[in-house]
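Here the complex is missing one protein chain, while the rest keep their positions.
A and B are the chain letters, set down in written order, and residue numbers restart from 1 in every chain.
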Amino acid sequence: MIDLLAFARPPIDWHAAAPELTLLACGALLTLVDIVWLERAKAVSATLASFSLLAAMVPVVTLAVDGTDRAMFGGAYTVDDFSLVMKAVFLLTAYVVVLLSTDYIAKGDFWESEYYQMLLSAVLGMLVMTSARDLVTIFIALELLSIPAYLMATWHKVDLRSNEAGLKYYLMGVFASAVLLYGMSLLYGVSGSTMLSDINATISNSQAEGLLAVVVLGLIFVVVGFGFKVSAFPFHMWAPDAYEGAPTPVTAFLSVASKAAGFVALLSLVFVGFWDRSDVYQPLLWLLSAASMTGGNLMALRQTNAVRMLAYSGVAQAGYMLAPLAVAGESSATADDALSSVVTYLAIYAAMNLGAFAVIIAVARRTSSAEIDSYKGLFRYAPVLTVAMTVFLMALAGIPPFGGWFAKFEIVLALLSPGTAWGVVLGGVVGLNSVIALYYYARIASYMWVEAPPDNVQSSSPIKVPASVSAALILTGLVTLAFGIVPQWVGHFTDVSLL
Amino acid sequence: MTDFLTDWGLTLVTFAPLLGALIMMTVPAGKTHTHRLVALFASLAALVVGALLLVDFNYGDAGILQYVVDRSWIDVINSRYILGIDGISLPLLALTLVVVPLCVVYSWDHIPHPGNPKAFLSLILILETGMIGTFVAQDLILFFVFFEVVLLPMFFMIGVWGGENRRYASIKFFLFTLFGSALMLLSFLALYFLSSDPITGDPLRTFDMRVLSDVAGAGILGVTQVWIFAGMFIGFGVKVPMFPFHTWLPDAHTEAPTVGSVILAAVLLKLGTYGFVRIAVPMLPEGAEVWMPWIGLLAVIGIIYGALGCLAQTDMKRLIAFSSVAHMGFVMLGVATLTDFGVNAAIFGMVAHGIITGMLFFLAGSVKERYHTLEIKRLGGLLVQAPRMGWLLGFVSMASLGLPGLAGFWGEFPAILSAYSPADGLPVGVFRVYMVVAAVGTVLAAGYLLWLLQRTAMGSPKPEFADNDEIVDVTPTEWIAWLPLLIGIVLFGVMPGLIFRVTDPAVLTVLTEFLG
Partner (left out) sequence: MLLNSFLLLAGLLFCIGVYGVLVRRNGIMVLMSVELILNSVNINLVAFGAFHGDVGGEVFALFVIAVAAAEVGIGLAIVLLMYRNRLTTDFAEADMLKG
């Protein structure tokens, strides 16, 4: 007889898991309401979803106030400053996405309640990702956030373009996660453990030298796998198509939250799992970063559609965020700089990119298009939206006093601080790319301000912006400005360390 | 009261215009009159506080920073909110504070096509905050932020309210300046990482301009200083604009609306020269010594090139723009000598150029409004049709060509003279050649300005404009906007000591490294 009583469940820190559990409970409630109320549930689903996200914020705040680092399941699931900051970023991002979606999803031909259920489960995956320090947990989190995202990209079921976007995103996504898994299986093979800390201990010791090729291969596969997720060049080809075809609020979600989730995973892998193998990951990430910045920007120059342009600019932005990782291994001081600069960038990027998408959604109500040409003369009939778009674009370009400059500044600071030639060169690449990028951001700005409206756009009356989109605009706009003028506010929170 | 001024005065001066712009954003666009009043009030508020500061300023100690505010700003990168003014900032601050309200007054009934006074005036106010901030900031990052704040409003001012080619001109202005400031920022970062305490040798890791000027590049090898200086040289040089980087200026000036041109000429160009005097020279003395002969060379090339360019222009505004290139050449020549005399002349030159060229652009704008063209060959007989305006054009041209007794003289003449004996370590012979060439430049300047005057003001009106009722003489709004500048031209011409007395102690501080 097996003694059933001898089983003791592993200790669970309920407070540490509270954000995820809250979200899970609320998501279940949302499903329940949908099942019971049927049609009537539509009216409340968006409200319920946004309350769920805010409710999940509460334990994040209490955990932050409490301030102690917590670890569960032998360290596979940790709650520290880094994970809390990223949880807050994900929850707020999702909140803004709900604001953007409310009107869009209600007016269009969409399934409503299910949309928000998918959104919440994707966010749940992201929350798990921030705490995951173990290959299995990372994999589960990745799938939990990806699978709903595939569906959301396809949400406009009758639209062929949306189908195509979803299909391309899906096929690329599963391929990437399969490659990633193969890399993980190799790392597991070398270390005999799925814990990131154990992996770091084994791949760096002398025994692993004989298996160096396997380690390198595993690392490359893992990094490439996440390279797809963060749409780094040359693994970005799904992004422009998926972004253009998917419903615009979903695109906003993909380009911010999904990308950030990829970065969170990369950060915990690099800083915890591969830390002592900087000789392998640094050159790899250096190349990936330089290629993403340059490739993304050069391709963004030729785009005629604002969403596609933002997709390619997102590739370039991913390059900026990868850059500090290419020097992170120089010393632990550099590692801290690099980590906090990436986290800062992610937080600011979320605000400015969501803001840009909010404007695109608002303008498309009038022009029914995201073509750059349709932005001509926007200043004449929608001055507020024009100012907002200008703020977000210039923030993305990194011009003070809008948020983006500080993000880029911290990146360059982190690159230069170790004083290595590689870092300095990459810093130069960042600088050069910022100037290239400026051209296409400024081009939209000058279309909006300088040109006359095209004939097919009715430009005599101002655009009616739904209240929820206005709220999203105000929220992201204020954050973008605040982070640019008083960067200490964000810098204070994102000054985190993983080691 | 004095305490309040000491603690809050500079912050108030800097942000009062921005506050005005924010208020304007809450007022509906239709209420034009309210917008004008708010804009005027905000810029006047800044002027009043600025005037109080000027009165309260301790002129005996103009060499040290006063009204210093030092608060935490971005701790994570060791950047602080440090403001302060000394004898170098003060005249430029005053210039900005005076010019902007005049621009607002001038815009009272001169909002260029396509209208929208709300946006136009708020951009002017945002510009003012950026310009003032640049002159009072004493932290490199804060300086950089203000330096960039100026960029966007100017870009839109040219892009929206500009002439035919506004799109090209605005993008060109934007990209040139931004390329420069990217390099400038890299240089700032290099200073941050490389500067070290001269006694202990510890890295300083600070952006505090006071500290960085004090240590004067200690711990940075001469070769490295040369490279860092190169970055700043391009960053500031684009803004000045110095000879090879000047091509954006004529385009920007030609396309910009009148007020935009005035602000551009009167204040924006000074951000570059101010950067040289305030940051590049004191923080990187060894780099400066290597670069200065080259800067001097480019300065005199600019003088001659600008003058020759003027002679080839057919457009009045473009001509004035080229004359700006020449005048800023004199300023840079003064800086390049690294002497007390030369740098003082340079600062005087900045103020004088600001007043005079600003005034010229006002006149050009008013001419354009009346004739709807600035083509020199179509103009003529201004003295007949609008005699007062014709005389003003003559008067300001005289000031611009450096007539003794008017402000322009004290910028050019001492700058040329200072090149006779540059600071120790600079090649004397080379600078004497520069001196001669620059002197030739003044003759050319007299040539093109008199030519301009003769073609536009004298003679009889061209038939196409002969019986045009639109051509009226100077209007009351214009008088209000111009009178302070005209007074300034005479006042500083007669009493140059007003400015030299303030700048000299501060210049001595900046040049400590060179004067032994």
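Things worth noting here:
Going forward, contacts are C-beta pairs under 8 Å (C-beta built on N, C-alpha and C of every residue); 3 or more make two chains touch, one makes a residue touch a chain.
Keep in mind that this is a model prediction, so the values were computed, not measured.
Among A:43, A:136 or A:452, only A:136 touches the chain left out of the display. Only one of A:154, A:231, A:353 or A:390 touches the absent chain when the whole complex is considered: A:154. Taking the complete complex into account, A:171 is the one of A:12, A:43, A:58 or A:171 that touches the chain left out. Contact with the chain that does not appear here is found for just one residue of A:37, A:51, A:182 or A:381, A:182.
In the full complex, the hidden chain is touched by chain A at residues 135-136, 139-140, 143, 147, 150-151, 154, 157-158, 160-161, 163-168, 170-171, 174-175, 177-179, 181-182, 184-186, 188-189, 192-194, 237, 240-241, 244-245, 308.
Definition applied: only the chains that are shown with their structure count from here on.
Spacing of chain A relative to chain B, judged by their CA centroids, is 43 angstrom. Interface residues of chain B, counted against chain A in their complex, comprise 29, 72-77, 114, 116, 119, 141, 144-145, 148-149, 151-152, 155-156, 159-160, 166-167, 170-171, 174-175, 178-179, 182-183, 185-186, 189-190, 193. Of all residues in chain A, those touching chain B in their complex are 340, 379-380, 383, 390, 394, 399-401, 405-406, 409-410, 412-413, 416-417, 419, 427-428, 431, 434-435, 438-439, 442-443, 445-446, 449-451, 486-488, 491-492, 495.
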